[in-house]
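For reference, the structure discussed in these notes is given below.
Entry: chain A
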Amino acid sequence: MQIHKYDTVIVGAGGAGMRAAIESTQRSRTAVLTKLYPTRSHTGAAQGGMCAALANVEEDNWEWHTFDTVKGGDYLVDQDAAEIMCKEAVDAVLDLEKMGLPFSRTEQGRIDQRRFGGHTRNHGEAAVRRSCYAADRTGHMILQTLFQNCVKHGVEFFNEFYVLDLLINDGKTAGVVAYELATGEIHVFQAKSVVFASGGTGKFFKVTSNAHTLTGDGQALVYRRGLPLEDMEFFQFHPTGIWRMGILLTEGARGEGGILRNKDGERFMERYAPVMKDLASRDVCSRAIYTEIREGRGCGPDGDHVYLDLTHLPPEQLDAKLPDITEFARTYLGIEPYTDPIPIQPTAHYAMGGIPTNVQGEVLRNNTDVVPGLYAAGEVACVSVHGANRLGTNSLLDINVFGKRAGIAAADYAQTVEHTELPENPAEKVVAIIEGLRDSEGTESVAQIRKELQETMDTNAMVYRTGETLKQAVADIAGLRERYKHVAIQDKGQRYNTDLLEAVELGNLLDLAEVLAVSALAREESRGGHYREDFPTRDDVKFMQHTMAYQEVAADGTTSIRLDYKPVVTTRYQPMERKY
Partner candidate 1 sequence: MPAGTLYRGREGMWSWVAHRVTGVLIFFFLFAHVLDTALVRVSPESYDTVIATYKTPLVNLMEYGLTAAILFHALNGLRVIAVDFWSRGPRLQKQMLWTVVGVWVVLMAGAFYPILEHTLLSWFGK
Partner candidate 2 sequence: MSTPTVEKHSAALDAAEVGGVKLITVTLRIRRFNPEELPDPVWVDYQLEMDPKERVLDALNKVKWEQDGTLTYRRSCAHGICGSDAMRINGRNRLACKTLIKDVNPEQPITIEAIKGLTVLKDLIVDMDPFFQAYKDVMPFLITSGNEPTRERLQTAEDRERFDDTTKCILCAACTSSCPVFWNDGQYFGPAAIVNAHRFIFDSRDEGAEQRLEILNDREGVWRCRTTFNCSEACPRGIEVTKAIQEVKRALVTRRF
């Protein structure tokens, strides 16, 4: 075991982690621990864009953006946070441009902007061009640009280090424990402040746009340290994933004029969202697609998908604005998007919930108090700017705005305090997990359990949910968690033991899936990404509040989930019916 001492430790080198690192490296001695090489992070997969009311191509302002964000989130958004995000959005985009990000440009040489789902002019009048983009590679460019600037600032990366535990001593952050993939060694990082930026958790679904590595490690290990997780039942299903594979086709495709069609060739979104049509918010579109499929208007022999039609767009426009996604269709489906519509279905995409933080990125211990020295930003966190449903392009914005804020706050905090003493035997918990798996005599297979988890989540906790399906999911997950105790791995070595880590990651997924299902079961209403067929309307009286899920450990070591609720911060906008 090795012990390292830093002022600030950042967990994760995606967009949020690197944005934080750029700030904190200039202010404090910072280490960035990441389980992937930084440029492998899933921020690179983001396509469509990053919204900011630059007003480069048409009139726009941050207040409209805030309204859209709040409405998009079905009023579960903390409006103070949304205001900050939308106000700072302009600088966030300009910062990136100054760091070198190659945005697509307008005729005048300004950053170009395109339409995106749910983003409107003057509180819902019509779609507005607000999303700043670089073809359909915006996330790639953000990730590369941030990495380039990390290189410039000499950020210290520990690549392929898996953070497996958070150390809290005396209520204060003491550091993290990491596992070095290359050697199998355990490293303890003592730090005054720790920023979690470890990304999403989509891998508990089968059809997902998320990477194999998005296993919610950050959420899970914070949760196991007794800290709450907020709004985990809200998971976004993106309407246009490649059929059966889940690979994302950006909403920008519809922003450029793409149309959703059912088997009769009908532009069915006209029926569901007369004003915004195909650019209604994601939850609305995803539900519409499933309704079409259920009512027998799906395409293909099994009628289990619909089409994203780009054939009416000029090939030059596709080449210039959507080069990557058209290539995905060619590579993975063998079809030509110039002439054929693309088979799509909703795909699990984004976790609105996560580790609750305030607008400085400080992690909450309960509804009001923070854990000193602990920060979170990015998809792992829930500042709640996305509420019940995130608007497209607001996540890239979130990671930049709150990544920067958390980085600054963490470094500033680190300057004011001394290191917290490490707890006795700091690596104990991690060693127990790892040696437990290595020495396990069990017979259960990681892949099998994960597959069953994904299947139950896809069937029972997807776009449409009912009390019954969610109970089924809870029961299934409980069974799987039981079986997980007897899971065995084949690779017993030290070097690059990915077999071992897949097992650890599965443990995280199981815990988080359970939180999702239990939180969803308790929320007896429909709001944003969470749609209960048995409670199809929004219930602002009972559920206009955030779910806070805590893990309770009984004396005998068994765990259970305790749900609590936290009020929503409402400043300007009173809840209204949501129509697109």
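Odds and ends about this structure:
By definition in this document, contacts are C-beta pairs under 8 Å (C-beta built on N, C-alpha and C of every residue); 3 or more make two chains touch, one makes a residue touch a chain; residues count from 1.
If you want to know what made the cut, all candidates are chains of the complex that A comes from, given by their letters.
Since the model is a prediction, treat every value here as computed from it, not as a measurement.
The contact partner of chain A in this complex, picked from the candidates 1 or 2, is 2. Those residues of chain A that touch candidate 2 in the shared complex are 36-37, 39-42, 44-45, 93-94, 97-100, 102-111, 134, 137, 140-141, 144, 148-149, 151-152, 182, 211-213, 243, 245, 247, 259, 261, 263-267, 299-302, 304-305, 307, 309, 311-312, 324, 327-328, 331-336, 339-341, 343, 445-447, 489-491, 493-499.
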